[in-house]
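A single protein chain has been omitted from the complex, and every remaining protein chain is retained in its original position.
Chain lettering (A and B) follows the sequence in which the chains are written, and residue indices restart at 1 in each chain.
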Amino acid sequence: MSTLRRLRSSAAGLFGLIVVAAILVTAGVSLFWTPFDPRATDVASRWLAPSWPHLLGTDLTGRDILSLIMAGSRTTVLVAIGAGLIATLIGLALGALGALTARWVRETVAVLVDVLIAFPVLIIAMLISTVHGGSLWVVVWAVGIGFGVNVARVTRPELRRVQHSDFVIAGKASGLSPLQNLVQHLLPNIAPVFIVQLSWAMATAVLAEAGLSYLGFGASVVDPSWGILLADLQRYIQIHPLTVVWPGLAITITVLAFNLLGDALRDATDPTLRTGRRPANRARAGEPRLPEVTA
Amino acid sequence: MLRYALTRGALLIAGLLVASALIFLALRVFPGDVAQLLAGNKATPEQVDAIRKALGLDQPLVLQYLGWIGGVLHGDLGTSQLNGASVAAELAQKAQVTVPLATLSLLVALIIAVPLGIGSALLRGRAAGTALNTAAQAVAAVPVVWAGMMLVVVFAVWLGWLPAQGFPRGGWADPGAALQALILPALTIGTIEGALLLRFVRSATLQAAGQDFVRTAAAKGLTRNRALLQHGLPAVGLSIITVLGIQVAGIIVGSVVVEQLFTLPGIGRMLVVDVGTRDLVKVQGELLVLTGMVLIIGFAVDLLHRALDPRQREADE
Partner (left out) sequence: MSLEVTDLVIEIDGRPVVDGVSFAVPDGARLGLIGESGSGKSLTALAIMGLLPDGATAFGSVRWNGREILNLPDRELAGIRGDEIGMVFQEPRTALNPIRTIGRQIAETIRIHERIDRRAARVRAIAEADRVALPEPARIVDRYPHQLSGGQRQRAAIAIALAARPRLLIADEPTTALDVTIQAGVLRLLLSLVESDGMSLVFITHDLAVLAQVATHAVVLADGRVVESGPLETLLTAPASPITQGLLRDATATLWRGEEQE
């Protein structure tokens, strides 16, 4: 598939792909093995600098930071995938409602989407937290809704465009049910635009987890998340300033990887970039809309 | 132009109404008895009922909503459950911290993004240009929380130049101290927003470079870079205005975290506390104000964009 080839030829995209894969592997491995038990405290070994055997040092209770980060990658993966799934479902549902239905439904959805876009993910998270308290689910749902709306906004015009194309009309004429039509013709066409949004959504999810966990609305103290780790270590920043580097770096690299992957996917699947000439008015998969800063 | 302003204004009002309804519903309708939550586990059913009555939660939803909106239109955002303080008054007071913080952050972002974004477009294909673009992407991936921490480590812990947290008790009575307290926070938000904006400016500049009239300008005898700078930049400026709305949303969000990190007594920090104590009335009011600000700024930006866009002028004349 030429898209895959183009993706591989981009250094940045390759980096993104490799890092994302590495995180998935780490998350999986951490289920079975980490250098130390991430919960094991060892008061005698508090605040060690990076050294053997604690390759990234230890925290205030002697827990091994490397193990904490490895275990934390599980949370990261779960949050990213969770948010991605919800964003997918909401985005497709809203997108379909906004493109394939009766006029009044479409108009209502359009207004709804435009208003929801103004709600930053953080605010949605706070809405949910006020009633339900904080948890990782808050992060997942907030990012899912926040980005789902984004996905809807981008897939809606694509769906409309494809809906009026010849082979879809032919499909309808030959008696395919609307659902079959959707699956066979529409979905593959919006897939490229969609996958790009998904990648960015996952980046946002990781950022959101960091910020929300720090604020107390995300992971709880017992979850091994990078955000909680940041929050814990931050309190001692005046005495042990550099321990926060590790979780911070982990988050940054992960977010960067998802972003680069998304960018590379967008470049690989956007036909207009091939010729150096731009056809007017083609809605591209999200550039230059800025991804949100979600803390 | 007038027609556009009216239509867009109507959309704004519709948007505000929908947003208020969404906020309201989210806080009332989500499963979970709010009165119970507030009363706590040990409360008797009578106490829970009392709270319910006090908050007006026993009334039909529509009435509750209308009551709230009616109050809002009079400038009354309700009073806190905990201490009875007026929400609107508290917001006004905390805004003294948040609004300057947001403004400073925006300035920092623009100062970083505009020259570097244009520069990275002009240097396209060369090592410096690629380096800038990559650096911007890396910075944009940094969580605001961590950026703030690192800045504190460098400027407060190691160098001791700036305070690690806090805001002067007397507020702006001592402008120098107040500003000092806001520098690191504004740098934190501004740098990351700036990195995001930089990539956008770069892209807008590249697009401007492809305009026909920029080519004509070069054909007259300007170097291609000069042609871009002298003829293409207004178009870039216009695109920047377009994304200002999104920038502001990002800054508002960033300020919530930053105020927490630097213990600044602003709106964001208040919001976090109120969500933690489940102070419905306050959260409702605060979120409405924040969302309203985003929507209103979006409206203002749209109008500004329309007024400045030469092609729209053509349509309007």
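Keep in mind that, in the parts below, a residue touches a chain if its C-beta (ideal position, glycine included) is under 8 Å from a C-beta of that chain, and two chains touch if they have at least 3 such contacts.
Quick caveat: nothing in here was measured; it's all calculated off a predicted structure.
Q: Would you indicate which residue among B:Q47, B:S86 or B:Q211 is in contact with the undisplayed chain?
A: B:Q211
Q: For the chain left off this view, which of B:H231, B:R269 or B:K282 is in contact with it?
A: Once the missing chain is taken into account, the touching residue is B:H231.
Q: Just the residue numbers, please: which parts of chain B touch the chain that's not shown?
A: 124-125, 206, 209-213, 215-226, 231, 234, 310-311, 313-314, 317
By our rule, only the chains that are shown with their structure count from here on.
Q: Can you give the whole-Å distance between the Cα centres of chain A and chain B?
A: Each chain reduced to its C-alpha mean, chain A and chain B end up 21 Å apart.
Q: Considering only the defined contacts, which chain A positions touch chain B in the complex?
A: 12, 111-112, 114-116, 118-123, 126-132, 203, 207, 210-211, 214-217, 227, 230, 234, 237-238, 241-242, 244-245, 247-248, 251-253, 255-256, 259-260, 263, 278, 287-295
Q: Which bits of chain B are touching chain A when the two form their complex?
A: Listed in rising order, the residues are 11, 14-15, 18-19, 22-23, 26-27, 30, 32, 34, 37, 134, 137-138, 140-146, 149-150, 152-153, 157-158, 164, 189, 192-193, 196-197, 199-200, 203-204, 210, 239, 243, 246-247, 249-254, 256-257, 260-261, 271-272, 274-276, 278, 280, 283, 287, 290-291, 294-295, 298.
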